[in-house]
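A single protein chain has been omitted from the complex, and every remaining protein chain is retained in its original position.
The first chain written gets the first letter, and so on, giving A and B; residue counts start at 1 in each chain.
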Amino acid sequence: MQQPKTNGKKVGAALIVGGGIGGMAAALDLAACGIKVYLADSKPSIGGVMAQLDKTFPTNDCAM
Amino acid sequence: MNDNFEPLIIGFCCNWCAYSGADLAGVSRLQYPTSLRIIRVMCSGMVHPNLVIDALQKGVDGVLVGG
Partner (left out) sequence: MKNEFEVGLSDRKAVYILFPQSIPNKATIDKREERPCKAACMYACPINTNVLGYVKLIAQGKYKEAYQMNRDINPLPSACGRVCYAPCEKNCNRGQLEDPIAIRELKMFVADQVNIDELPIPQITKTGKKVAVIGAGPGGLAAANDLALKGHDVTIFEAQPEAGGMLRYAIPEYRLPKKILEQEINYIKRLGVEIKTGVEVGKDIALANIRKDCQAIFIGVGAPGGMKLEGEGADQPGVTDGIKFLQAVNLGRKVEIGKKVAVVGGGNTAIDCARTVKRLGAEEVRLVYRRTRAEMPAAAEEIEAMEKEGIKTDYLTLPKRFFSKNGTLSEMECIKMQLGEPDASGRRRPVPIAGSEFKVSVDTVIAALGQVTQVEFLKEMGVNLAKNGTVPIDPNTGVTNIEGIFAGGDVVTGAAYVIDAISAGKKAAISIDRYLKGDPIEVLREDKKPEKLDEKEVAVLKQRFPSENRVHMKELPVAERVTNFKEVALGFSPEQAVKEAIRCLAGQIEGCIECEECKRRCEALAVDYTQKEEKVEINVGSIILSPGYQVYDATGKPEFGYGRFPNVIGALEFERILSASGPFGGHVVRPSDHKEPKRIAFIQCIGSRDHERDYCSSFCCMFATKEAIIAKEHLGKDLQCDIFFMDMRAFSKGFDEYYERAKQLGINYIRSRPASIEEVPGSRNLTVKYLIEDDKKASREYDMVILSIGTQPPKEADRIAKIFGIELNEHHFCKTSPFHPVESKRSGIYLAGAFTQPKDIPETVMEASGAASKVLSLLKEARGSLIVKEDFPEERNVLGEEPRVGVFVCNCGSNIAGFVNVPEIAEYAKTLPNVVYVGNNLYTCSNDTQDNIKEKIKEHNLNRVVVSACTPRTHEPLFRNTVRKAGLNPYLFEMANIRDQCSWVHMNEREKGTQKAKDLVRMAVAKARLLEPLEMMTVPVNKAALVIGSGLSGMTSALELADQGFEVYLVEKEKELGGYLKQIHYLIDGTKTNNELKSLAARVKENKNIHLFTQAKIEKVDGFIGNFKTKITMNGTSKEFEHGTVIVATGSKEYKPKEYLYGADERVLTQLELEQKLAQGGGLAKGVKNVVMIQCVGSRDEERPYCSRLCCNEAVKNALKIKELSPETNVYVLYRDVRTYGFKESYYTQARQKGIVFIRYEKDQKPEVVKTKNGLKVNVFDQTLGIPVTMNSDLVVLSAGVVPNEDNKTIGQYLKVPLNKDGFFLEAHMKLRPIDFATDGVFLAGMAHFPKAVEESIAQSQAASSRAATVLSKDSIELEGIISKVVDANCDGCAFCIDPCPYRGITLIEYMSKDAIKKTVEVNEVLCKGCGTCMATCPKKGIFVGGFKLEQISAQVNAALGVEA
């Protein structure tokens, strides 16, 4: 596997694969803590399955 | 009452729910009469009763508080 050229230093960036609720939550935390985030998704919008939901149980809150 | 009467309504809408609902109506292209004037508030809790009474006194036909 190809090694990144970082002179042994740690890179202050993370890749998140999947922009559903999990990927978004992780991205927000990391960005808030000063980590650059690359959030990748195969769809043209983030949101994942949750964006397709109408309501969520058990509060019947709107999922959007 | 005149059949063509269209009431002028002021809507105080909470930024987090009713106002975003009104935005969603737009995004979904739901059509409704033009006579509603929405005023955005950060919570329907901030709508002082005087605001409602005042508006009615000044001639608005209806007030909607959405929150």
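Here, a residue touches a chain if its C-beta (ideal position, glycine included) is under 8 Å from a C-beta of that chain, and two chains touch if they have at least 3 such contacts.
Source: prediction; values computed, not measured.
Contact residues of subunit A toward the unshown chain are 1, 4-6, 9-18, 20-26, 29-36, 38, 42-61, 63-64.
Where subunit B meets the omitted chain, the residues involved are 8, 10, 12, 15, 19-20, 22-32, 34, 37-43, 45-51, 54-55, 58-60.
Simple rule for what comes next: only the chains that are shown with their structure count from here on.
Between the Cα centres of subunit A and subunit B there is a gap of 37 Å.
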